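All protein chains but one are shown at their positions in the complex.
Presenting chain A:
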Amino acid sequence: MYVWEFAALKPYWGLIWQGLLVTLFYTVTTVVAGLVIGLTVGILRTTAPRWVTVPLRLYIEVFRCTPLLVQLVWVYYALPVLIGVDMSPAMACFIALSLYAGSFYAEIFRGGIEAVDVGQWEAGRAIGMRRGKIFRRIVLPQATQVMIPSFINQTIMQLKNTSLVSVVAVGDLLYQGSVITASSYRPLEVYTTIAVLYFVVLFPLTLIADQVELRMGAHR
């Protein structure tokens, strides 16, 4: 029978805390960047001419249909060679995670915008509103309501996906875990603790998502 000894992790709490902060940092920054990319791409895909939408579609499909780990490694190793610049691991991670998130958010935005009845556009036009204003005041608020559950789910995925940055030696929660394991020889305690920390951060988010969904259902 295995004897758990979480006390062995005591000297490493600073590192674990540091790793958690890095994980949260990447989550927040790449979610924000992903939302900006996603909103822009999502709107353009529903409104722009074909020569704009076709390349955007290509971007979305490339990032949705290749593993994030491959994207990360590619941005870190291949992209610097192609464009001739040095890329820090941190920068590569930020770029890959943001573009990845952006591709999924773009599809959520597009779906939400297209789910709004065309009659809403017509009603706005019929009272003399112009395109941009109809979008901002009539369509987007309704689309956002539809999108919120998918958003929260994608954001939860994003936090979990940040664990991949450990592959290029960025010191997130998982990376610190491997470092601590190497010096403490306590992999079970270390990885259990890390799993619990991910859970503790994400579980409240899923509860919020459920609440939001419930409340939206009641409003209809």
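One rule holds in what follows: a residue touches a chain if its C-beta (ideal position, glycine included) is under 8 Å from a C-beta of that chain, and two chains touch if they have at least 3 such contacts; residues count from 1.
Please note the rule applied: contacts and distances are computed from a predicted model.
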item	value
Omitted chain, identified by the protein name its UniProt record gives, among "ATP synthase subunit a", "NADH-quinone oxidoreductase subunit J", "ABC-type polar-amino-acid transporter" or "ATP-binding protein"	"ATP-binding protein"
Among A:Ile43, A:Leu79 or A:Met129, residue touching the chain not depicted	A:Met129
Among A:Ile138, A:Ile152, A:Val167 or A:Val212, residue touching the chain not depicted	A:Ile138
Residues of chain A in contact with the chain not shown	117, 119-120, 122-123, 125-131, 133, 137-138, 141-142, 145, 219-220
